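Pasting a structure below so you can have a look.
With one protein chain withheld, the remaining protein chains of the complex are depicted in position.
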Amino acid sequence: MAEVLLKTEELTKSFGGLVAIQELSMEVEAGEIHAVIGPNGAGKTTLIAQLSGSLKPDSGRILFENRDITHVPEYRRSALGLARSFQITSVLKNFSALDNVALAVQAHAGHSFRFWSKARKAQELREPALEILEKIGLTDRMDMPASSLSHGEQRQLELAMALATRPKLLLLDEPMAGMGVEESQKMVELLQDLKGTHTLVLIEHDMDAVFALADRITVLVYGESIACDTPENIRSNPEVRKAYLGDGEAITEIEEV
Amino acid sequence: MILLALIPILIQFLEMPVFYTEMFCRIMILALAAMSLDLILGFGGMVSFGHAVYLGIGAYTVGIFSYYGIDNGFIQFPVTLLVCAAFALVIGMMSLRTSGVYFIMITLAFAQMVYFLGISLEEFGGDDGMPAYRSTFGGLIDLYDPLSFYYFVFAMLLAVLYLCHRIIHSRFGMVLQGCKSNEARMQALGFPTYRYKLAAFIISGMICGIAGALFANWNEFVSPAAMHWTRSGDLLIMVILGGMGTLFGPVLGTVLFLLLEEYLPEWMDALLFPGAGEHWMGVLGPLLILLVLFARGGVHSLLGRLSLRHG
Partner (left out) sequence: MGLLLIEQAFNGLQFGVMLFLIAAGLTLVFGIMDLVNLSHGSLVMVGAYLATTLIEWTGSFILGILLALPSTFLVGVVVEIVVLRTLYERDHLDQVLATFGLILFFNELIRIVWGPASLYSGLPESISGHVEILPGVPYPAFRLLIILVGLLVALLIYFIVARTKLGMLIRAGASNREMAGALGVNIRMLFTLVFGLGASFAGLAGMMLGPLTSVEPGMGEPLLILAFVVIIIGGIGSIRGAFIAAVIVGLVDTLGRVFLPMLLRSLVAESTADTVGPALASMLIYILMAGILVFRPRGLFPARTG
């Protein structure tokens, strides 16, 4: 078995009386694409938020490279090699595409208490940023303000920013959200390219994409993991089918694949 | 562009009374304060409603030195910077733990606290304030000479404009603007945003403190009125009027606002009825509401839009 990169131990988070994540224990192995699926309200985004550090769990632990990071603040987790993308596109709208990525590079190029020299002239920020834009296919859009990019391009930029922090583990919250078929296909290809070099935790509603990409799938229902297995086994898992019964759309999606 | 416009004014002074030199000095001093506010408001997204407090602290630093007979500017100004940095550090540390409405109210409350502190300092004139002598710089500049004083302030303004220009385009400036745009994203990228915002808050307070020190010099008087909360409101208006998040916007806004303050009463007397000018604030208020409701982005963007249309 491959080395475990990220591990949660009995992670629990509730809001008021509503339990979002209940005693969730899961492992993400280095180099795999680990998809997390589940019906709406299963706690997927809450999970990502806790892994990335923007939410504090009520109890339980999170281990990254065998180090307890439960109480490590978000910005320092990023330095350790955890990066996330957001479900709702979260690029810096009035920055150009290149500036967005360069700023992400800057996040890990030492501290930014530099008040004098021009950031846009710093080659050590610009070059890696250009490289990543090239890889993601946005080079010809690099000087456009992010707000004027198409939705699909903004999602790509979102991924580029996460990549620019040179993460060991990428937490992707519905990277295909709101995308058309063509755009989704492009994103799947992009993620496919990351396989092997990056470890991915992928939350996605697009079942085509999930079953095409994932090495393993965790199924989350009401904050609990009801199964964690390879795509083939998940598809034939009776419990998963039962859990999805209420969600007609999802079960046909699973069957179709 | 605006800077160029400022210099010819001096030529006109040959014909005009000293009053105008003094008036433009005041405008430039408050423009400095407005610029300092814009650094955190327009570029950092922090709505500070207590920024006049640094104006007051800067003024009082000069005033208190003057009270004890120390009028050397080489001592006064560096100490002003330090004192303002210290106040901004403490106020910023508290205020930046919060955001949104809380931040607005807390900055206002802290400013009010310092205002009352000023009032209760009987030793330094309390409510009435006290006179202050103009700073000396070892014989290099004579601030009592209107022209020297004008150019002294002008040089400060240029220096701060350039400083802000560098800061905005530096790595630090990029982070600051990122925080305004999307703070959650910045944290996820790995920026400890609190520290960067606090640093900006302190820099801004220091610049405003310099404006305060100049204000004490200009006025030859310090009083708590300099940090009255309406002054903080005025500063916000100047920034918004000119266009926040731009380098020259606050300068433009200050010029407009103070000229309005100066001439609106006269216009009202002439246009409405004699004595109407007394109630100029009754017109300014609704003007302000209209500005907010219909002219977002300030005069700066209005000019921008016009020039686009023509160009």
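Note that the chains take the letters A and B in the order they are written out, and that residue 1 is the start of every chain.
By our rule, a contact is a pair of C-beta atoms (placed from the backbone, for glycine too) under 8 Å apart; a residue touches a chain by one contact, two chains touch by 3 or more.
This one's a predicted model, so the numbers in the text were calculated from it and none came from an experiment.
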Residue in contact with the excluded chain [from B:Phe49, B:Tyr150, B:Phe172 or B:Phe215]: B:Phe49
Residue of B:Leu117, B:Ala184 or B:Leu260 touching the missing chain in the full complex: B:Leu117
Candidate in contact with the missing chain, chosen from B:Ile70, B:Leu89 or B:Met105: B:Met105
Interface residues of subunit B (partner: the chain not displayed): 41, 47, 49, 94, 97-98, 100-102, 104-106, 108-110, 112-113, 116-117, 119-123, 229-230, 233, 236-237, 240, 279, 281-282, 284-289, 291-293, 296
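We adopt the following convention: only the chains that are shown with their structure count from here on.
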Gap in Å, rounded to a whole number, between the CA centres of subunit B and subunit A: 44
Footprint of subunit A on subunit B - complex, ascending: 166-167, 169-175, 177-178, 181-182, 184-185, 187-193, 196, 199
Of all residues in subunit A, those that touch subunit B in their complex: 52, 54, 73-76, 78-79, 83-84, 86, 90-95, 99, 102-104, 106-108, 112-120, 122, 125, 161, 165
